[in-house]
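Excerpt of the complex: some chains, original placement.
Going in written order, the chains are labelled A, B and C, and every chain counts its residues from 1.
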Amino acid sequence: MKQVGPQLKNFTNLKFVKSYGGVLAALIALMVLFSFLSPHFLQTNNILTVLAQVSIIAILAYGMTFVLMIGEIDLSVGAIVALCGIVLGVMLSSGQGAVVSIIIVLLVGALAGLFNGFISAKFRIPTFIVTVATMGIFRGVGYAITDARPIQIEDPIILFLGNAKLFDVIPVPVVIVVMLLIVAHVLLSKTKFGRQAKIVGGNKVAAEYVGINVRTLQMKIFMITGIAAAISSILLTARLYSAQPNAAGGYELDAIAAAVLGGTSLSGGYGTVIGTFIGALIMGVINNGMNLVGMPYFYQQIVKGLIIIVAVYIDVRNKERMLSK
Amino acid sequence: GCGGAPKEEGKDNPEEKTIKIGASILTQSHPFYVSIKNALEEEAKNQNVQIDIAVADQDLNRQISAIEDFINKGVDAIIITPVDSDGVKGAIMKAKEANIPVVTVDIKANGVEVDSHIATDNFSGGMIAAEAMAQYLEGKGEVGLITYPEVQSVRDRIDGFKKTAATHEGLNIVTELPGRTREEAKTASEDMLTSKPGLVGIFGFGDDMAIAATAAIAERGSKAIVVGFDGLEEARKSVDQDNAFKAVVVQYPDKMGSVGVINAVKLAKGEAVEKVVPVTPGLYITGKGFIDVTVENDKVNLTLE
Amino acid sequence: MSDVVNTILEMKDIKKVFPGVVALAGVNLKLDKGRVLGLLGENGAGKSTLMKILAGSYKPDGGDIFINGEKTDIKGVLDAKRLGISIIYQELSLCPNLTVAENIFAMNEPVRFGLIDDNEMNRKTKELFEELEIDICPTVMVKELSISSQQMVEIAKAVSVKPQIIIMDEPTSALSSKETETLFKIIRKFKDEGTSIIYISHRMEEIFAITDLVSVLRDGQYIGTVETGHTSVEELIKMMVGRDMDKVYPHKDFKYIRDEKLLELKAYTKKKYYHDINLFVRPGEILGLYGLMGSGRTEIVKGIFGILKKDSGEMYMHGKKVSINDPFDAIENNIAFVTEDRKNEGLVLTASVYENVSMANISKFLNRFRLINEKQEVATTEKHIKDLKIKTPGVYQTVNKLSGGNQQKVVLSKWFEIEPELLILDEPTRGIDVGAKYEIYKLMIELAQRGVGIIMISSELPEILNVSDRLLVINEQRIIAELDPKETSQEEIMTYITRRGETSGPSA
């Protein structure tokens, strides 16, 4: 925990506002708006619920931030979540303990990510295509394993991870998502590995010329995304009390949207995990707020789309203003 | 502890406030669920209660989030058409913790007891479809299925169909292709007719699929017949016409929706309701409209003539 | 009166401010018809900014522009084009995915029946190239050309529209002497036809060879204009840097070349790229590589660095055989490589100055928890900024906002930072002003004195003759001669290259 010190002080200084000002402004604006529209919104309980709801997408989005950082994309993360969930279900129902099962699931996630990374790096196929393809493959494998049937989960440890509350207040997923936030933030912005990712995202040739093995790095990055998806799948499976082969459909787009809302560039070279977390919160607040207000679904879709556009615009404009100072 | 806070609030003065119901429905992109949704809204108006409808878009996680949001908002009752029987358990438990009554409609919840379940039996419905198909085909011939295995209710229909089909020796299921939308179903039907020129029947798990199959058959000039499921207006009209679409298993989304609201309101007022309200599917056939059908001891009783 | 007629362009009191930088603080410029005006200034003085304003790609924050005595408002690049202003930007700006001809005729394509007439376009390009004596195939994709060829395409593109003003922003920084000659021929031809030219370069001999007048900028200020015939290098340098600079090349007072081989290549070969390369570098030695465009100098050093991996041959460091398969191996062996193409191979344009400086050596900046010590990075970067006089508002500035010469200095800092044993420099002073060049030569000599071996590629003969201790001449992907820079002359080198060209021509 000690090494976290240096950047925690960022929270109090101007750099923090500078880096996250736009997206934070958007988040706060939304929260103010919804607290006017619904008396239930600002209750502690509801805020914690939003955090717990957001945890699954947020963890996926942390992983996505790494891939986007190197200028690549991973559309298969939703499918990896589903596949990992199924593996967890199969392991548990075949009598394995929770710890062993979790290790295996993390391994499966890492392998799925490695597969993406390897195929794209080795055969020089755009990651968009590789992961569109593996999206089908991983989902197909997940369906095939259980013949598309869900598997019920009764393991207390797994259920604890997804549903319990610490001190009867703080949902365990919230604790996990915050811990992972710190780990991922340090990894991306404070380690050699993270810096290399940024360099690769900025200029692949220059990265190679300073001795970075771009292909190996890409494989590692996709493994991180896979592991993030695996962790996500454990929380989701617990939350659903079952492993669902059709779970997490379209979550890849939500994860990407969260990262981009948080200021991560789709073309690589820019991005922060903290921004991504705030982005995920924005998405969660939108969903929760509109549900509380009782907005009809069609309009929810429309409003959500509009809010995403406005939020990204605030961030883009804010960055430009900051630069021009 | 803290989890109890909203329940007090919700229950404060039930007599004074208008009752608030939260409903989470599986999807909005199938006419069947659109009908349920409209019935919910209509009945809520009749009962003079407020209803919020959240659409899960076939995402269980989204459904659970919506239920959590209903709990935080302090609704007086929750109606769910579950995305998945097993997976919805956690959310229902949360509602129960908050002392909010839960009604399930169309698909049941496993592993947790709800206050009322308005049941359509998709499995029996599948059996009825197979029996109708068998009788039209005089018990023999090659049949294809259009499926959507990711969805529980569809799996149940297909399983029921297969079970009854197996009792007719001459009836062979020779192909099963996915068709989740009308477009996919049409492609699937075309490809079925190409690869199995001897096909005499297609079962579509929903109205869209049956209508798509009917169109493909007409375009190909094939002799195959179609049996469908859901039986909303468009499908029944098509059955009435002179085409391949011969019979459709009919569910009653209107009835299910309105009973759901009625029971939810009763529960919110603390009144007793039936734990299970069974809604048996009907059968609608060419030239006759609705006909009598019963399912007893795994056997379907119906006569086309 | 005649003065008014002859003045084709006048810029008055032009101002331009960027975030944190006043790029132009009221600059004047006057250009006469049919003359070549040199524009001089240190890196970051504002030359390119002024030219971009003239070309319509920046909007000025103040000042007036007069064309043929008429006040003109240049709102965009199309306005500038319409006024007959054509520009060769400092940074290459071609489309790699289009052919040479398609680039030259971009937005200007010949059309038949409403459709682009490719044959006509290729034919016209061929004609143009014949007229300009450029030898490039019109239908080849630009991404397959070397930088120097791309630069020639840029030049051809700029002159193809027969403009009345041509702006050339460091057109020769990627050219070798032979192509520079071609360019000068083109300039003279257009000048004779009455075209006016603004010529930016950091190479003094070019300024004296081609310009009629020279205007000087310093820190965004207009310093003055002098007639080329009536000035001297010393005077121009004084105008540029604001103080006297007695010499362009530092003295190599005490040479310290150890008599051992730091690096040795034996029969290094890669098919189609370099053949039978035998060379060595001693600690403390500066080895120059000279050759014409396409001679393969870059390929040889890319071979050493593991980018264009050899097919056969051996490499020794300190007499020990080493095998270098990629840049990582090279860096492990303490080799650094400043590439010639800073934009594509050297910089992360979207990253900050300090991230660029530390990127080859990030391991040095880790604290005991293996986390990056940003403070140390910043401090180190600030030292480099001071040493090389990098003009930037701060270490956090993203590199794409720096002037070309300052970007080059960032690349140099990056590699100086790893404290290599062997430093390879491919056109290291490209785009760098005289003052900074001096600093760089001094740094090179300091490194050499500490026992570092240096390989330097340069297309500037005076530079290579003054700085290197030993000189290899490259032609057609082979070493053809080894010379002592003290003993040889430009003429001798050129005869080697051309003689070789004549004799080997038919046999190749």
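Basically, contacts are C-beta pairs under 8 Å (C-beta built on N, C-alpha and C of every residue); 3 or more make two chains touch, one makes a residue touch a chain.
Model, not experiment: these values are computed from the prediction.
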item: Copies present in the complete complex, per labelled chain; value: A x2, B x1, C x1
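Basically, only the chains that are shown with their structure count from here on.
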item: Maximum centroid distance from subunit C, chain identifier (CA atoms); value: B
item: Most central chain, Cα average position; value: A
item: Chain centre separation (subunit A, subunit C; CA means) in Å; value: 44
item: Chain centre separation in whole Å, for subunit C relative to subunit B (CA means); value: 72
item: Centre distance in Å when subunit A and subunit B are each reduced to the mean of their C-alpha atoms; value: 34
item: Residues on subunit A engaged by subunit B in the complex (per definition of touch); value: 38, 40, 43-46, 49, 53, 56, 143, 147-152, 163, 165, 168-169, 236, 239-242, 244-250, 287-288, 291-292, 294, 296-298, 300
item: Parts of subunit B lying in touch with subunit A, wherever the complex brings them together; value: 1-3, 5-6, 28, 52-55, 57-62, 64-66, 68-70, 72-74, 84, 86-87, 89-90, 110-111, 149-152, 155
item: Residue numbers on subunit C that touch subunit A, as the complex places them; value: 19, 305, 307, 326-328, 330-332, 337, 339, 344-351, 355, 359-360, 362-363, 366, 369-372, 414
